[in-house]
Every structure is written in structure tokens, then in C-alpha cells.
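With one protein chain withheld, the remaining protein chains of the complex are depicted in position.
Let's look at chain A:
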């Protein structure tokens, strides 16, 4: 028995879950129970296999007699893939609790495409896990395509709406442009390493120029999949239209698989990291962080908003990786290890809280059939437990202590603050500015989640469906509860988790951060206790203690509580439409950062016929569009179309011409060969 055996079992369960679901069109119960239980088993096995590999610290290698005749499938489970294996497993487990309840809507509505949903979910998870195990470029690309293509079918699942079909096509297109770049990146390094196994690639000896080309290709490819700015525009289109538990998997872990690929390629296969690469990653990371949160602030479709926050969080992870690369190239691997740990811990945390938030958004959708924040309100009373879990997710993603999102952002700040130890003055001044952008983004994220929570869960209901929402079933709450508890636990006991993650920089850089956890589980001291320390358990205990003392002291002298009407300025009868909406809430920020968006704002007034000075109705229309569309995607799209038209001229439509083309090509080729 080895971790690899368990990992195989996880793969087999994922596949079995997909196959079992094939019968779901006839027997919907198969999907809700059979397939979900197998997914749960897959999740558990993946957690155990990954955790074991992470603690074991020795890579487990294997070859399977599959694939090409001269290249068997090489598989490897080491600390890095083990860590991501567990992350995927955690979310798959939560989703397996959640899915049966969520799918009720689909089974009741007699949608006869359940088999497709279950089958591709199984394949999607299989693909993600297989990417993590791959130890040669061939398996990697097969698994990568399996992951991309099967998730395409999940995005296109509700294909009745034209917008969803468009989103799915965009997703497929982007996944393949990215996939192509990754393939070329592998090609460059395999050409120098004389082989497609990762073993051969590690030994490859590249010149700096070729290494930079390979790096640029894979950064573009993986970055596209991960949703970095400016190639992120597909993400907020595609992720929200999938069923919510699939959105959770896509945003929570599929993006992390891309991060895994990037770390594996850059740190493990390529090596010899240049500071220019690190700076590129850092700058793009900072841009993704800030633009992601600014675009998120303008959304009022809950799932789209969450998808934009994935762009933000991928930016934070990239900042950690970028800092790590800069420090490594400057010969400070111990600080590089710190940056890498920050990035890895944020990957884990983001998987947890983004998964939680997407499941929560799904619960709201399930209970109210409402996407739009501006129609929600007062859900804390209708869905009390979902509201509690969602609040934990909001606090975590806003980077507030003592939850998990704060810890990884804190570590990123600590890594950035070590910039004075660098020699280059440019880097010394750029890194703190990047850190200030991270601070701005964190504060804006908090504003965004006050908006989300305040508009959706607090106040009073803005529509009838929302006013009569019912709490979701036990399984869905269990799925969310599991992730919420983990958000709290990983926030309060970060040193335990980081003690385990230490093995990853140890493998990649041959160095452990000097004393991240040297002072016991109570303290987190990334560099040394004199420089910075954070004790999450004490912080949590402190806030709880002070709040408790003030509560008890006040409890000793009870006074009466009375319910009354809120202040209505003496005009009477407040109604739900007088509340601030999501659009109103973010208006000051929209005004301040206005150059960031392509915003079209129109106010239409109709006037009274007899008294023209009296306004009868006012309509406010606001459309905020992502600038990457008008600045990047559309020009490129036009360019491609124009090029296609040029090329189209040689297509005459006559078979004779085409035969002539073939003939001349053949002759040309023969001439070249001889």
C-alpha cells in the first residue's frame, strides 16, 4: 500500500462515478446517490493519498502500460502534487455532500440530460487528478485536455440559453489557445532534454533565451487557464453558467491545477529562474488582483461577481509566486520559500472559501431561483445556516483576521516586506508598491463582500420568491459547513498546515523557511520572531474573550430590549425598494475608479404632459463592461476574421483548384525531401 495506490483508487472512483451516472437519464436516483457517493469516496481517497504523500516526503513513481508504444505513462506523486491532490479532494468531498440536494431542481424538472452532467463531472475530476499525477508531457497534455473538454460540456450544460452556448464556446477556445501555448512550452524544453518525461526535462540544459521563451509560453498558457489579467475575460463568462457545484470545482480547484502546472513547470522542470520572469509574474499578479476586485465590485449577478473574485485571488497567488521567483533569482532561497508558501497556502485557502461561496450562491439560487443581488435581501432570516456559512466565506475572502484568507495575505505581505534585502533599487521600490496594491485590493474586496452580504442576506426581501425562500436540505448545508469549518480551522491553526507545506520548498529549492513554525503551533514566525509574529489562536481567543467579557458584564445588569420601527425621517412606511442596492452601494467606487471600466450610464425621464416641469418616471440604465473586451479580445477577434477573409480568397469552391493545390504541394514536398 502506498499513496500512489490510493491515488489510483481515487482516479478509479472518479471514473466509476462518471460511468454510473450514465444510467441517470432512466434512473435519476443513480446520479443523486450512486454517483455522489463515489465522488465522496474519490474525495476522501484523494485527501488521504495527497496528505500521505505530503507528509511522506519521498516521491512515488510508477509507469503504466498505457499510451504510446515508446512512451509509457509516467506517473509521480510527490509533495507538490500531493498537496494539490488534497486540495482537490477536499472540495470534491464537500461537493459530493452538496450535489444530491442541489440536483433536486434538475431531477424534478425532468431535465433529461442528467447522464451527461454526471458523466462529465466524473471525467472532469478524473482529468484534474490525472494532471497532478502526470510525470511526462504526454500524460499531462492528455489529462489537461480531458479536464478542459469535459468541463466544456459542464459549462454548456444549460445550453438552452444562447448566452451560455457563447460562454462555453469562448471557454473552449481559450482553453485551447492556452493548451497550445503549454504544448509549445513543453516542446521547447523537450527538444533540449531529448525526451518527453519530466525526468528528461529536468536534466535539459537551456540557454537563457530559450528558457525565457519556454517560460513566456507556459506563463501565458497556464495564466490563461488560471484567469490572469488581461486574458481573464472568459472566466467570468464561463464559470457562473455551470451548475453551482461545478462552478465551485472550476473556480476552487481547476484554477489551482493551472497554478500547479505553472509551479511544476517553472520551479521544477525549468529551474534557473530569472528575476525578469519573477517581476513579470508579480506585475501581472498585482494587476489581476486590483482589476479582478474592481470588476467584481461592479457586478450584481452573484456568481459572476464570485468569478471575478477568482481573478483577484489568482492575482494574489501569482504575487506570492512572483516574489518567490525574484528572491530565488537574487540568491535568497529562504525568502523565496516564504513567497512560495504564501502562494501555496493561498491556493488552499482560496479553494476552500471560493468553493464555500459558490456553494452558498448555489444554495441561494436553489432556494430563490434568483441570480441578481438586487432582487435579494433579508435571506439571513430565511436561510439562517446558509447565511452563517456564507458570512464565514465572506470574512475569509476579505482577508480579515482570524480567518484563513488573512493568514496567506499576511504571509504575502511579509515576503514583500523583505524587499530591502534585494540589490536592485527598482525591485526594492516596485515590490512595496505591489504590496500597497494588494492592500488596496484587500480593502476593496472587503467593500465588495459587505455589499454582497448586506444586499443579499441583510435588510428586507426585495422580491416575493426571496421573501418565501426555504432553508436548503441537510446535505447541502453539510457541504458548506465542512468548508466553513475548514476556513476557520486553517485560519486559527496556520502553523500546523504550514509545517506540512514546508516540504514543498524543501523539494523544489532544497531549503525550508528558517523558522515559520519553529516556535510551536501557537506562533507563526515566517522569518524570525523579532521581525514578525502572528498568533492566530491567541487573536481568536482574544476577540472572543473580550466580546464574551463585555457580554457577561452587561448580562449581569439586564435591561429591556424593545423592538421598534427604524428611523424613517418622519415620512412613514419604509419599503424594501428604499434600501441601498448592489449598484448603489458600489457607486462611489465606480466614480473614483471610473477609467477602469467601459461604463454606459443612461437616465431616461418622462415628463408630465400638462406640467412639463414635473417628472413622471425615471429609468436608470447602467452597463459596465470589462475593458479587456474592447481593448484586447475584440481587436484580436477582428484581426483573426480579417486574416481568415484573406486566406479565404484561395478557396474558390471548385474541386479542380483544390486538386491542383494538392498536386503542387505534393511536388513541393517531394522536392524539399529529396
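Convention: contacts are C-beta pairs under 8 Å (C-beta built on N, C-alpha and C of every residue); 3 or more make two chains touch, one makes a residue touch a chain; residues count from 1.
The criterion applied here is as follows: contacts and distances are computed from a predicted model.
Enquirer: Out of "Dipeptide transport system ATP-binding protein", "Ligase-associated DNA damage response DEXH box helicase", "Tripartite-type tricarboxylate transporter receptor subunit TctC" or "Formate hydrogenlyase", what name does the UniProt record list for the absent chain?
Expert: "Formate hydrogenlyase"
Enquirer: For the chain left off this view, which of A:63, A:212 or A:533 is in contact with it?
Expert: Of these options, the touching residue for the absent chain is A:533.
Enquirer: One chain is left out of this view; which of A:554, A:600 or A:667 touches it in the full complex?
Expert: Checking the options A:554, A:600 or A:667, the one contacting the hidden chain is A:554.
Enquirer: Specify the residue from the set A:121, A:329, A:375 or A:398 that touches the hidden chain.
Expert: Final answer for the missing-chain contact: A:398.
Enquirer: By the contact criterion defined above, which parts of chain A meet the unshown chain? Give residue numbers in ascending order.
Expert: 377-378, 380-381, 391, 395, 398-401, 406, 410, 413-414, 417, 419-420, 423, 425, 428-429, 432-433, 435-437, 439-440, 442-444, 446-447, 449-451, 453-455, 458-460, 523, 529-535, 538-539, 542-547, 550-551, 554, 557, 559-569, 574, 576, 578-580, 584-589, 591-592
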